[in-house]
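The complex appears here minus one protein chain, its other protein chains still in place.
Chains here go by letter, A, B and C, matching the order in which they are written, and residues are numbered from 1 within each.
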Amino acid sequence: MNVPKIDTKLTAKDFATDQDVRWCPGCGDYAILKAVQRTMPEIGVPKENMVFISGIGCAARFPYYMNTYGFHTIHGRAPAFATGLKLANPELDVWVVSGDGDALSIGGNHLLHILRRNVNLQFLLFNNEIYGLTKGQYSPTSRLGTRTPSTPQGSVDRPTNPCAFALGTGARFVGRSYDVGAKHLPEVLKRAHAHQGTGFVEILQNCIVYNDGVFGHITEKQVAGEAQLHVENGEPLIYGKDKDKGIRLNPKTLTLESVTLGRDGITEDDLLVHDETNPVLATLLAQMEPPHMPVAMGVLYDSPAPTYEAAVTGQVQAAMEKKPNATINELLHSGHTWTV
Amino acid sequence: MNVPKIDTKLTAKDFATDQDVRWCPGCGDYAILKAVQRTMPEIGVPKENMVFISGIGCAARFPYYMNTYGFHTIHGRAPAFATGLKLANPELDVWVVSGDGDALSIGGNHLLHILRRNVNLQFLLFNNEIYGLTKGQYSPTSRLGTRTPSTPQGSVDRPTNPCAFALGTGARFVGRSYDVGAKHLPEVLKRAHAHQGTGFVEILQNCIVYNDGVFGHITEKQVAGEAQLHVENGEPLIYGKDKDKGIRLNPKTLTLESVTLGRDGITEDDLLVHDETNPVLATLLAQMEPPHMPVAMGVLYDSPAPTYEAAVTGQVQAAMEKKPNATINELLHSGHTWTV
Amino acid sequence: MSTPLLKEDQSRPSAPREERDSVVVRFAGDSGDGMQLTGSQFSQATALAGNDLATFPDFPAEIRAPVGTTYGVSAFQINFGATSIETSGDAPDVLVALNPAALAVNIKRLRKGGLVLLDSGSFTERNIRQAGFSQDPRQDNSLGGYQVLEIDISQRVLEVARPLGLSQKDALRCKNMWVLGLVYWMYDREPQQTLDWLAAKFAKVPEVAEANIAALKAGHAYGETMELSGEMRGYRVPAREVKPGAYRLITGAQALAWGLVAGCKLAELRMTFCSYPITPSSPLLHILSGLKQYGVVTFQAEDEIAAACAAIGASYAGSMGITASSGPGLALKTEAIGLAFGAELPLVVVDTQRGGPSTGLPTKTEQSDLYLAVWGRNADAPLPVIASHGPGDCFEAAIEAVRLAAKYMTPVMLLSDGYIANAAEPWLIPDMNDIAPFPVTFHTDPEDFSPFRRDQDTLARNWAIPGTPGLEHRIGGIERDYDTGHISYEPANHQKMTDVRAAKVNGIANDIPEQSFTEGGPGAALTVVGWGSTYGPIRQAVAALRAEGEDVAHLHVRHIWPLPRNLGSLLEGTGRVLVPEMNSGQFATLLRSQYLVPAESLSKVTGQPFTIAELKDAIRARLGGGA
Partner (left out) sequence: MSTPLLKEDQSRPSAPREERDSVVVRFAGDSGDGMQLTGSQFSQATALAGNDLATFPDFPAEIRAPVGTTYGVSAFQINFGATSIETSGDAPDVLVALNPAALAVNIKRLRKGGLVLLDSGSFTERNIRQAGFSQDPRQDNSLGGYQVLEIDISQRVLEVARPLGLSQKDALRCKNMWVLGLVYWMYDREPQQTLDWLAAKFAKVPEVAEANIAALKAGHAYGETMELSGEMRGYRVPAREVKPGAYRLITGAQALAWGLVAGCKLAELRMTFCSYPITPSSPLLHILSGLKQYGVVTFQAEDEIAAACAAIGASYAGSMGITASSGPGLALKTEAIGLAFGAELPLVVVDTQRGGPSTGLPTKTEQSDLYLAVWGRNADAPLPVIASHGPGDCFEAAIEAVRLAAKYMTPVMLLSDGYIANAAEPWLIPDMNDIAPFPVTFHTDPEDFSPFRRDQDTLARNWAIPGTPGLEHRIGGIERDYDTGHISYEPANHQKMTDVRAAKVNGIANDIPEQSFTEGGPGAALTVVGWGSTYGPIRQAVAALRAEGEDVAHLHVRHIWPLPRNLGSLLEGTGRVLVPEMNSGQFATLLRSQYLVPAESLSKVTGQPFTIAELKDAIRARLGGGA
């Protein structure tokens, strides 16, 4: 979104509403809310130009807690509402907030199409790998074997990787962060916002009630260094709490490998350098998974393309300029008429 | 699908129905129908175990012309009907026939989920890059700038690549062929059928009325040699009517390049060798496009994984074996009861 | 009616033409024969000749079925006359059949004694068989009772067109113009505008233009010659006296699309039209996609749900969100419409009804989505429902839908059908300056703001749109507090909100015209109550019977919900009530439930409009045997 930056002195507090936040105590959504509220003032868009759109789910309650415009719609359809909103007023700064069920189960088709069209907005997918609001059934991102009320013997369908899915649809910005990434998340949000087109951000989120700790092996302080790779454009792919590990390409198998710097004579030069504009690299990064690989965090892909609403309204604008004072009476009299 | 092969002496004719085929004269669907009818006897599944399921569209009329079981359902939902069918009777050999609108516009979400779940059936996507049945509006695969009744100034949304989309969702078999590929198409169909899980096949199809010639630069006899690369597992990626061109990887940019054998000292050894089990290679191949690259035809990806219905019915079977004679009366008396 | 273009005085000095009050012609041929073009050219010429008219394009379901098949037959029917024409005609007087299949499909419609005009050149054995005839229908008694005029049109067209350099195939494609020329001669229509149109249409392929023009002229000349030889006769259908003004032909789809544009203009709102293609709704999307110069934004969504949601999103942003579909698509939109109802956002939902259930008969007409429109939502969610009654009327109905949606902050259902959408009629072009605007004022005052504060009169809530400083607020589908609009699970509040939403919609009854009689008045022995596209045939039938002295009246209802506030009293004071509908009695159910009147359903579910004759018979039967 490129709404003109305005010098405001808003603070995080200005973005809080007077409504009690009703998530379960300890829910990862609180941390995300804080991060978003802290990020908004830095973005410099007037509050009244911001709109938060959501579907249904715990995550989807988000708009009630943001003192901007907000629309809590129906399950899975937030991208479609957002598209209409942007077509009607491209100047608005729109943020879609969705859960893994909302975005990838009932709403997968709308997500595909908003990404394909590249509507200029931010899409935040709170991935807790579970249906929180309906009390804990498995979701399209739940791992194989997840036991839930609807899968008492364990789930049998392979999960979808949200970032890989987004890239497969042709998304032009794909980022990943996590609920307790108090510093990391705002940076990714700002990048998504700066991107012209749909800024898709997966946020790993802990559901303390129905899926507690499912990302513990990635986000817990003790393991984060080894389990996460924070990508930076133009920088080699290095990770590890001692920054001693890296990622290199095996060009034969077209796969990524984790290597230790210094071991077997491996140096930084052997590592892949992150290129945000490379979709294949982004796909490979998106698919890295523990235990053998770290999880890639940050901006995996950013390659702007024309936005949908700009193109649509551009055609309308051009037509209006070509016929500046078209009246309805003219329309009614167009083509064959006769007078009695 | 692995229905036991039975020695039948069926011919293509046995698979034709007594209904007049109602596509427009010259429609690519005729050629596909012929190819499918010719392939069926070779597959060796008894006719009565075959079911063709479709949504709505010109392509979706297909079941009426196959003398098997058939269900012409509603727009976009064929994968969901097929999933229920397979859950109820995993022995059936199910073929879904869909169009680019049916599969990727209204039905994108069901396609995502059938691929993710890996339901054991064949999914044929007749891609004519247009809505045929509703008289020629653009579709999610129409190229940028396509002029149709709903886009008189040209379409502005970037098309989705069906094979790349399928790979992004986690599909385990992705093939591509074309309507007039009288020899090529049956081979790909047989491979899809042999695959355990969802065999996704994109078939480029000419709509002579609303999008005539849109694949001419790929499928016309004169250009096919240069415009198509027929991939074969384990073979180097060579194409050209003189078999003088090949594909190599640029490991720096992670992109594919077309090279000429013999020029600049390039030999077959420099070329990539097709590996059907490599998803990254499949994605790169799926995305090759004219004019600079040939279109990849054949089995781009084939990497079997457990099928959904086998896992589901496996759990049911196991539970039934554990409690072999569970009666409803027992169920009704389970837990706390008391007698008056 | 007299138009400057009507050149009666220029008609050729040959035998005086017999006068006809009205005539029904049906053009039928293969999908590739161009029957729709032929029909619309004839309609234009007929309109210019000052006749009233109504058309009925009868497309095949297939895009372009194999040549010569019955399911590939395309037909176009036109009823035109010197009097008020409100239906496309019960039975054709003239059937043009360009191949055996066209004859097979349409012959049963022809009135006894009518004229069938055949292209004998197309009666090959193969074509005859493909049409389903066991033998040549011209040889057995199949055509007994009709006048048959066999002309080898194919041959004549080849003779005219081949010398101009056309291939056999291209030459034969001029058959329709040859026939048009002949029919122009028969009814004394002026061919010039068609000649001009051909020249323009085929400007880039002059030999094709020339061939078509030559074919048309040849057909015309053939008529003259045959008349001289006494084998054919020409007719005169005098112009109709009508209100002076500028006229045009208009289809329902066109009028509806333009009405939406006009309505938004009157409301001073931008329009965001979101739709997913479906027969017979798609023409709205096509027409509106070509009106960008009026600021119309169109969005071909990925499906009907997305279309409805995008339209609601657009309304939330302060535009008029409009979505359009047909039965199966409308079914998909129901959940989203419920949200627009609950969040109280304006939305116009256009349903161009078609034959059902399920996929049903996509290219045939029906009125069977009334239940879905009125009652098809989860929970208590009453909406205004408006039905247009004919092509031109769609314009006004669409304006009314936009007006109510904006004024009452509510989704509005606007019903059309496959017949109305495709049929054309002459239309007295309204002057926008004569239509009172109803500009929307967005709420902008932060003082004491709540998004759910209501207007005392309309009970509509505030419309405060994103971008307005100080009015930041959240809305959604969970029940909202009556005062603040925040989420509320309070039992009493839910009752209050349910009540006020219903009261708001019911209140619209005070903002719409009272019901009046189309024909007759209160207290008739039988009152025929109709809605939607049955208007024409019912009115004609009732008028005819009244002229015969029958005690019958006609009420035509445009506002299906809320019903006009005086409708109940009009019905209570009446005798029997008969409700003809192209469904299984849906409006009859509604009337019975609201007024406890013993409304009797007259149901027709064939995908075809009522004929005047069958309505007259039904009415007569109920009046005790007829006059």
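The rule is short, and it goes like this: contacts are C-beta pairs under 8 Å (C-beta built on N, C-alpha and C of every residue); 3 or more make two chains touch, one makes a residue touch a chain.
The model shown is predicted, which means the values in this text are computed figures rather than measured ones.
Peer 1: For the chain that is not shown, enumerate the shown chains it touches in the whole assembly.
Peer 2: A, B, C
Peer 1: In the complete assembly, which of B:Gln37, B:Thr68 or B:Ser177 touches the absent chain?
Peer 2: B:Thr68
Peer 1: Of the residues C:Tyr71, C:Trp197, C:Tyr235 or C:Phe438, which one touches the chain left out of the display?
Peer 2: Of the candidates C:Tyr71, C:Trp197, C:Tyr235 or C:Phe438, C:Tyr71 is in touch with the missing chain.
Peer 1: Touch as defined at the start, partner being the missing chain; which of B:Leu85, B:Ala103, B:Leu237 or B:Ala310 qualifies?
Peer 2: Going through B:Leu85, B:Ala103, B:Leu237 or B:Ala310 one by one, B:Leu85 is the residue touching the chain not shown.
Peer 1: Please pick, from C:Glu366, C:Glu400, C:Glu425 or C:Glu519, the residue that touches the omitted chain in the full complex.
Peer 2: C:Glu366
Peer 1: Of the residues C:Gly356, C:Pro426, C:Pro451 or C:Pro562, I need the one that contacts the missing chain.
Peer 2: Counting the whole complex, the residue in contact with the absent chain is C:Gly356.
Peer 1: Kindly note down the residues of chain C that lie in touch with the hidden chain.
Peer 2: 61, 71, 305, 326-328, 330-332, 334-335, 338-339, 341-343, 355-364, 366, 368-369, 371-372, 374-382, 476-479, 489, 491-492, 494-495, 498-499, 501-502, 583-584, 586, 589-590, 592-594, 596-598, 604-608
Peer 1: State which residues belonging to chain B touch the missing partner chain.
Peer 2: Here the touching residues of chain B are 17, 19, 46-53, 56, 63-64, 66-74, 77, 79-85, 87-89, 91-92, 109-110, 112-113, 312-313, 315-316, 318-320, 322-323, 326-329, 331-333, 335-340.
Peer 1: Can you list where chain A touches the absent chain?
Peer 2: For chain A, the residues touching the absent chain are 20-25, 56, 58, 72, 74-76, 105-106, 108, 131-135, 137-138, 140, 149-153, 209.
In this text, only the chains that are shown with their structure count from here on.
Peer 1: Let me check something: if the centre of a chain is the mean of its CA atoms, which chain is farthest from chain C?
Peer 2: A
Peer 1: Where the centres are mean C-alpha positions, what is the separation of chain A from chain B, in Å?
Peer 2: Between these chains, centre-to-centre, one finds 29 Å.
Peer 1: Provide the C-alpha centroid distance between chain B and chain C, rounded to the nearest whole angstrom.
Peer 2: Between these chains, centre-to-centre, one finds 40 Å.
Peer 1: Two-or-more-chain contact residues of chain B, please, as numbers and ranges.
Peer 2: 105-106, 108, 140, 153
Peer 1: Can you list the residues of chain C that touch 2 or more other chains?
Peer 2: 292, 302-303
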